[in-house]
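Here it is: the structure, laid out below.
With one protein chain removed, the remaining protein chains of the complex are shown where they sit.
As written, the chains take the letters A, B and C, and residue 1 is the first residue of each chain.
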Amino acid sequence: MAMVCLSDFEAYAKKYLPKIAWDYFAAGADDCTTRDENILAYKRIRFRPRMLRDVSIMDIRTKILGSEISFPVGIAPTGFHQLAWPDGEKSTARAARAMSTCYIASTYSTCTLEEISAAAPGGLRWFQLYIHRNRATSQQLVRQAEALGFRGLVLTADLPYTGKRRDDVRNGFRLPPHMKLKNLEGAFEGDDCSEYGLPPNSLDPSVTWNDIYWLRSLTRLPIIIKGILTREDAELAVRHGVQGIIVSNHGGRQLDEGPATIDALVEVVEAVRGRVEVYVDGGIRKGSDVLKALALGAKCVFIGRPALWGLAYKGEEGLQDVLRILQDEFRLSMALAGCANVSEIGPHLVQLSKL
Amino acid sequence: MAMVCLSDFEAYAKKYLPKIAWDYFAAGADDCTTRDENILAYKRIRFRPRMLRDVSIMDIRTKILGSEISFPVGIAPTGFHQLAWPDGEKSTARAARAMSTCYIASTYSTCTLEEISAAAPGGLRWFQLYIHRNRATSQQLVRQAEALGFRGLVLTADLPYTGKRRDDVRNGFRLPPHMKLKNLEGAFEGDDCSEYGLPPNSLDPSVTWNDIYWLRSLTRLPIIIKGILTREDAELAVRHGVQGIIVSNHGGRQLDEGPATIDALVEVVEAVRGRVEVYVDGGIRKGSDVLKALALGAKCVFIGRPALWGLAYKGEEGLQDVLRILQDEFRLSMALAGCANVSEIGPHLVQLSKL
Amino acid sequence: MAMVCLSDFEAYAKKYLPKIAWDYFAAGADDCTTRDENILAYKRIRFRPRMLRDVSIMDIRTKILGSEISFPVGIAPTGFHQLAWPDGEKSTARAARAMSTCYIASTYSTCTLEEISAAAPGGLRWFQLYIHRNRATSQQLVRQAEALGFRGLVLTADLPYTGKRRDDVRNGFRLPPHMKLKNLEGAFEGDDCSEYGLPPNSLDPSVTWNDIYWLRSLTRLPIIIKGILTREDAELAVRHGVQGIIVSNHGGRQLDEGPATIDALVEVVEAVRGRVEVYVDGGIRKGSDVLKALALGAKCVFIGRPALWGLAYKGEEGLQDVLRILQDEFRLSMALAGCANVSEIGPHLVQLSKL
Partner (left out) sequence: MAMVCLSDFEAYAKKYLPKIAWDYFAAGADDCTTRDENILAYKRIRFRPRMLRDVSIMDIRTKILGSEISFPVGIAPTGFHQLAWPDGEKSTARAARAMSTCYIASTYSTCTLEEISAAAPGGLRWFQLYIHRNRATSQQLVRQAEALGFRGLVLTADLPYTGKRRDDVRNGFRLPPHMKLKNLEGAFEGDDCSEYGLPPNSLDPSVTWNDIYWLRSLTRLPIIIKGILTREDAELAVRHGVQGIIVSNHGGRQLDEGPATIDALVEVVEAVRGRVEVYVDGGIRKGSDVLKALALGAKCVFIGRPALWGLAYKGEEGLQDVLRILQDEFRLSMALAGCANVSEIGPHLVQLSKL
């Protein structure tokens, strides 16, 4: 089977992963409307490609928070990579480094942050944080991440409670016994860890904007907030001093029937007015999706499920394949739209109103 | 089979109910366009969820006409509950009371109002009235309902004649011989009761707004009018002194190709300008639908067919399951949208224009 | 099989008619887009039904050009009724008279105008005219129609050439040898009658608005022009002195991808400003479609294919069934929308913009 585009990896993963793992990765909240809208919304955007521009020398590099990456696609935080590949997040870290891009490691990794760091020394990595009711746990993780050389702290804002993913409920999803939430080991010793490997309601639903200041007091890392979908919250994020915003709806796994992320990006970018960097995740399936996101103001996009499909295909090597395909497609779509480097990408390239 | 969401109950009911009963409950008028639009219209509404708001303590209670209910979902009036479960409306009354919500008992119940009252003393109930050509019958029912402690009188305004439900015509639908329209027994003795257990054309198609005054003369109960779909009629309802309006198209069973109720709600709420309470029924299938209805100005929603599916599943217990799922989903969607109590719900939470 | 709605008759006709006849009646031009749009466009219109209006006494009669009909649905001109039922147009004439409505007999009838008149003396009938290159033929038909008591002359304006109906081309459609275009017998003696029973290109494509004056010189009958789809042509029709306009796209059989007739009706009614009566055909499948057409300004609608399905079902009796169903549905939808007679129907009843 030739792996030509990302949906080839999706088909592979669906065929070879255990159903319970596939369902967990694929799950969306409720009717999965938002999960699917993330993809459909890209298809509603039309390019306005420009011709006869010199695209003989293509430069697709960019910088996020000052660090250069080989192209504007990073790896979004997702949990439980060992469900996709035995080496789990270690493979992810290696692939990201090999492709010179950024990997956001999840609190819910099945490898420790040390293991992840050791697997790919020098790689550009950010750490994604869930704030638990047990704040000491969160505090320790932040400090550990900084100490290990992670270069950004990503606070997930859209999960005060876990969304209702029907398939997980039907499957009675739990981590297999030989996998652990390695970064939280010991923190919930003896508790009933029935919700995604944690005690039910272990996350802190009382987190508010003021907790940005608490995080700021813990670390010198730049803080990126993930899960913003409105201009109002974008403004609040800027006012509370974050360095970056990831427009995200958690892959459609939290509140169903919220906006597609590429639609929300437009209003967030408008509200932010360049004061902080804005990224987006959700629904990226082709290099031209990346081009659309950048045209609409994203500095970089992050991929979630496609990275897991790559892992499921061939671990580190499979994820590199996924990234390389996106990279080639992105470069080609830039060239065909008439842009030789990312600074030439702008809103003139797209037309939003077309159904 | 795990009962995870309301469509699981729908699938169960479709499988286990006699076809003629399923068809009767499922029926819509003509092409069933409005029946289906009631559901589709909710899907066209997008949330604008807010992040990082303290949602650790959730309060989902509300009040309707001064009575507190545990969450803003009541039971809409539907007929013939014995078609779904042997105990019929008695089970419905018990489930509503157990879940601390309001049950609107139909004129076309297969239990008497006394039986319904006795089954769940102290429960919050309203009585739904059809006005028959034989006005004495209607008058007696109103007085009986008031005497039995029903706390509201719901006048159905959209059924001067019965809509054309093709499947009922094909099936030659009639109540099975062992079921009776208990509240109308004796009223039509000896007549040909071939239309839904009543003589054809027994309802009075000459009812007009002035009959609100007639009802007012019969009872001190608050009067709620059900079936309003336009701003003009909303204004008339307020002027004629009703206490509440249920935006309803009778589940799409009357005039096909009228508006979806959630669409009509917007114009009714705008016209009413807070002078009376506005409710909505039709198309509620998820907790987030309730949230959308409240964001658009409904004080509470009422469920019709889903209640019948619950009854068909396990009677009183099944209906409680349905209500509990809606309650959990509503609470979760509120939290994920950033609201800790119903007073925080408002139009800022939704975006209407998105297809 | 219960005949509950018009699509039941359609299914019957599709099953029992010879394929070549079914295909001929069902045919649309090219991709059949306009044929199907005629139906879909009705579904995009939403009612704004009004409640609590006295609808105990319903009066659904109307008048067209001064003649009363029992309800605002007549029979559009269609050809070759013997393909549907042995008695052909004689049955159509009888059914129309029995239901007290208007029948527009086609130039392309398989019975003579005398036979049609004799079959149902006193019935309200109009005669539909195609102008042939051989003008004497057309002139004679007009005079004969007037002499036989036809009360209107309908000039078809949209067929300078016959539209391309792919199935007819594939089937090599021709009238069976025992059927004749009875009204044209002798006119084309000896010619190659391979195009729908006539010599190819026998119609006159040079007809212009001035030919209205020629027709006027031939007859005192009111002239109705059929096939108008734009405001410009509606204005021209009024200026040339016609008494009525039928908004029609020939059932989608001529220029494909023109407007649906119910959409075109709006602009024609606006242009005409009440100076002449406006009718519409195409896509009427339910009583509520009639109500929509009247709400948008049509004085009456005409049905084409549904009449043929009725004939195919049981001749005169089947067509009466079709008309009676439409009548019952129209009366019910009027009542449910809050109208007791046709003068209460108006644009306030509908909302156009809803997709």
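In this section, a residue touches a chain if its C-beta (ideal position, glycine included) is under 8 Å from a C-beta of that chain, and two chains touch if they have at least 3 such contacts.
None of the values given here were measured: they were computed from a predicted structure.
Within the full complex, the chain left out of the display is in contact with A, C. Among A:5, A:20, A:148 or A:179, the one in contact with the hidden chain is A:5. When the whole complex is considered, the residue among C:27, C:51, C:104 or C:157 that touches the unshown chain is C:157. Within the complete assembly, A:55 is the residue of A:13, A:27, A:41 or A:55 that touches the hidden chain. Residues touching the missing chain, restricted to chain C, are 30-31, 33, 157-158, 160-161, 163-164, 166, 169-170, 204-209, 211, 225, 227-230, 232-233, 236, 254-259, 263, 355 (touch as defined at the top).
Although one chain is hidden here, its contacts on chain A can still be listed: residues 2, 4-5, 43, 45-56, 286, 288, 328-329, 332-333, 335-337, 348, 351, 354-355.
What we mean here is this: only the chains that are shown with their structure count from here on.
Interface note: chain B and chain C, two copies of one sequence, contact each other through mostly non-matching residue numbers (shared numbers fall below half of all numbers used). Seen as a C-alpha superposition, chain A sits on chain B after a turn of 90°, to the nearest 5.
Taking each chain's centre as the average of its CA atoms, chain A and chain C sit 60 Å apart. Work out the mean CA point of chain B and of chain C, and you get 43 Å between them. Residues of chain A in contact with two or more other chains: none.
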